[in-house]
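Sharing a structure with you now.
Just one protein chain is left out here, and the rest sit where they should.
So, chain A:
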Amino acid sequence: MAALSEEVLLVVKRVRQRKQDGTLYLMAERIAWGPEGKDRFTVSHLYADIRQKISPDGKAKIQLQLVLHTGESTNFHFSNESTALRDRDAAKDLLQQLLPKFKKRANKELEEKNRMLQEDPVLFQLYKDLVVSQVISAEEFWANRLSLNNVDHSASNNKQEVGISAAFLADIRPQTDGCNGLRYNLTSDIIESIFRTYPAVKQKYAENVPHNLTEKEFWTRFFQSHYFHRDRISTGLQDIFSECAKQDEKGLRSMVVQGVKNPLVDLLSLEDKTLDEGYGSNSMAPSTSSANKTVKENSNSAIIKRFNHHSAMVLAAGAGKKADAPNDQASETSSTDGNSRDSDFFQPPVKKVKIQEAIEYEDLHMENGKKTVALNLKKSDRYSHGPVPLLPQQYTTSQDIINSVNCIQQEIANYKPCLTQVMSSSTASSAIAALSPGGLLMQAGSQQAINQMVPSDVQGELKHLYTAAGELLRHFWSCFPVNTPFLEEKLTGHLEDMFQMAYNKFHAWQTRQMLRKT
């Protein structure tokens, strides 16, 4: 029944429902009522289901009525004589705070659904086909789709809040109205700024409007009050805003007491210290009791106090949603909840952060290298071996080795180069045949023999040229060694000319052949 994890916000005893005594429980997400003596709830409604609450005043019975979206209504009768009204009001207030949260959610969901259906005609068609004709229930239909949207919601809720201009009060700029009046232009932005910065004013507004004053009257009073004006001398006038002034004073004092959590900022060194005439130091400690101050000093200090307070409030309002409890001005400058019993525990983190910010530069930190995995080779010698030879290696006995080596050593010991009989002409010509096109070694090339590639007349001419060149060379080589001047003369004069002529002839023949080809 009651989930153990639910938080109970308010318990009201002696509440009757349908003529039965019982207890009313207000929890985080629902309101429930159980009869006395029993453990379980007979009535339980989620806040999301409640459309409105009605608390009729002025009747003999002190009641609270809940109207659900479905049209049902439930009546709770507070029957405790002494505290009935208070109980009822407490319950009412709590509901007042809780319901809007859930209401918005419910509304938002409906709005979202409508929007989706309107934007996507395909979806709309699907909806009509399936849900309207009762094939799928609406819950199932929206189950998959809405989950996506809720994510968007939370994302959009995190968008940045607009800050408050510090000059919002000055921006109001009263204009003269003609006949001795002043005209203040208040936009909703300015009103919002005022409410966010001065929660006290917001509270006053909530209390008085629309019961006691109209909005116009409220704001007129606001501007008329000395609270707003510069010289805020507490005059004790019957002013709804005199309380605000007192609260402000209190808040300011508590802020000063809390101080700033940054150990590097020393506010006290900013105190005004006047030097006496002649630039001597004034050893007298400045006194802060207002009795000693002159009137001028008083008003100066009042203005300065107001400036400081205003700035602090603007900063606090822009700092975020932590200042949720509107009356808790003391928590505005602290970043923790102000659990003073844990102040020692909480203080060091803030201090630490501030000090660390001051002494460290992110850029100068050691870079965290990327984590790499090292290559781990167990058998790296595998890379240095080549393939096993295809043919099996011949095995030689050690006797063979000895014999071979001896044989060779003998042979080479008697070695005398005989270069004139390196090979016979037949072996040479067979080798040449093998190397010529069509030969043994030239199989992969052209299959034609050289005889067939060159026409026979060219072959004949080439043979003649070759023989003539050979004859000239024979003459040339026979001149060596040059022992006689005759040989020398023959070499340098005669043969030189002959060679030149032979070369010219060959060159001419070559050109002719090439021209013939092209």
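Everything below uses one rule, namely that contacts are C-beta pairs under 8 Å (C-beta built on N, C-alpha and C of every residue); 3 or more make two chains touch, one makes a residue touch a chain; residues count from 1.
The definition used in the following text is that contacts and distances are computed from a predicted model.
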Open item on the list: I notice the complex is incomplete. Of the names "Sodium/potassium-transporting ATPase subunit beta", "AP complex subunit sigma", "General transcription factor IIH subunit 3" or "Trafficking protein particle complex subunit", which is the UniProt protein name for the chain that's not shown?
Closed with: "General transcription factor IIH subunit 3"
Open item on the list: Out of A:D57, A:E362, A:E411 or A:D457, which residue would touch the omitted chain in the full complex?
Closed with: A:E411
Task: Among A:I54, A:A434 or A:L473, the residue in touch with the chain that has been omitted - done: A:A434
Task: Residues of chain A (touch criterion as defined above) contacting the omitted chain - done: 375-380, 382-391, 393-394, 396, 398, 400-409, 411-413, 415-419, 422-423, 427-428, 430-432, 434-437, 440-442, 444-445, 480-481, 503
